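Since the structure comes first, as structure tokens, the remarks are kept for the end.
As you look at this complex, bear in mind that one protein chain is not there, while each of the others sits in place.
We just call them A, B and C in the order they show up, numbering each chain from 1.
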Amino acid sequence: MSAPIPPDGGIFQVRVQAEPFDAAVESARLSTGRTDVGAVVTFTGLCRADAGAAPLTALVLEHYPGMAEEEMARLLAEARSRWPLQGAVIVHRHGRIVPGEPIVLVATASAHRGAAFAAAEFLMDWLKTNAPFWKKEERAAGDRGAPSAGGWVAAKSADDDAAARWTAPDDAR
Amino acid sequence: MSAPIPPDGGIFQVRVQAEPFDAAVESARLSTGRTDVGAVVTFTGLCRADAGAAPLTALVLEHYPGMAEEEMARLLAEARSRWPLQGAVIVHRHGRIVPGEPIVLVATASAHRGAAFAAAEFLMDWLKTNAPFWKKEERAAGDRGAPSAGGWVAAKSADDDAAARWTAPDDAR
Amino acid sequence: MRILYFAWLRERVGVAEESLDPPDTVVSVADLARWLAGRDEAHAAAFADPKVVRAALDRRHVKPDTPLDGAREVAFFPPMTGG
Partner (left out) sequence: MRILYFAWLRERVGVAEESLDPPDTVVSVADLARWLAGRDEAHAAAFADPKVVRAALDRRHVKPDTPLDGAREVAFFPPMTGG
């Protein structure tokens, strides 16, 4: 039995990468070898297929290198200031992602489940509206039915509403 | 690329077991080989150590065989009636569990993150108050500081409050 | 009627399970708890504080005023602490 690691000794990490990630490995790291973590919440967002005349073949994610990592780190710091987290990981992919593949991972660890759930949901809501990533749809021949200019996915007002449930992490937006 | 599986084709499962589980394997099953799942939320509850004169050496979980599985299945059915889930797994251990080991897993899959998060939190809140499991603490020599009669963990009113956020799944309680 | 006890109720009664035939005057779950409490000191200790005793009838949670209504399996236990 290993001794409890003090809260400051936890893993807090953000990462932007083209490669797929292993959600299991990322979230297991938060509790392995520790006896002070009571709750781990893991969210995985995946690329979905859709039906229709020109089905989605891939999402191509563009991002703002540098700012993406910095903004994710700011969101993580904000989450830590709101909830007593013992660890948290955010991984966001860029590049071409086909249906069935993971796009984003948020994993949070805390002594109690309320904080782990709330922080994970907060991070996802704010990632959607604040992390500088843009999705473009790649569709089968014809490209009919693309939802917006040139295949770029339009921002959803539902995402703004979800982010607005939490008060703004800074006064920039 | 495999074709999207219709919502009814998902995995919906509850399990009670003494053996540790692999949270990664359990939640990966919900999205593997599918292209219609957009969000997977996994909650893992772990046994925590504590400090003090007589530290916790283990939790011993007693359960009501038969009813535990039936009640978990009822909670899962209730969650399915409330949110459009594409899969959900609940695994709850019984027997002796040492600090650092997992006790309970809830994993949910849906097209969108709101449903997956809400259903996972709902299931955890209701499992705490409705699933027939009872935790007894096993402490180092002396057994000083045991919180309640004979080491049995007392139910927390915070858990009742959490469960009460959702209206009752049936009128029994 | 099969009667099951769990956690500290089981420890206080001293058995995990017993088979009993309560009289016709025992109609509800609460009636049964009161009748059991009158059997001996062990049962009395188990049911000393009715507020912390929960019950299930044929493996479903029920309130104290629920009629037994031919149930085959009745369980008594403290508030649950799983999860």
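The rule is short, and it goes like this: a contact is a pair of C-beta atoms (placed from the backbone, for glycine too) under 8 Å apart; a residue touches a chain by one contact, two chains touch by 3 or more.
Since we're looking at a predicted model, the values are computed, not measured.
Remark: the absent chain touches shown chains A in the intact complex.
The chain omitted from view is touched by exactly one of A:Val14, A:Leu56, A:Val89 or A:Leu127, namely A:Leu127. Considering the complete assembly, subunit A touches the hidden chain via residues 45, 61-64, 66-67, 70-71, 92, 103-104, 124, 127-136, 149-150, 152-155, 159, 170, 172-173.
The criterion applied here is as follows: only the chains that are shown with their structure count from here on.
If you draw each protein chain as a dot and join the dots that touch, you get a simple line with two loose ends. No other two chains have as many C-beta pairs in contact as A-B. Between subunit A and subunit C the centroid-to-centroid distance comes to 48 Å (mean Cα coordinates, whole Å). Taking the mean of the C-alpha atoms as each chain's centre, subunit B and subunit C sit 26 Å apart. Among the residues of subunit C, none is in touch with two or more other chains. Residues of subunit B in contact with at least two other chains: 45, 124.
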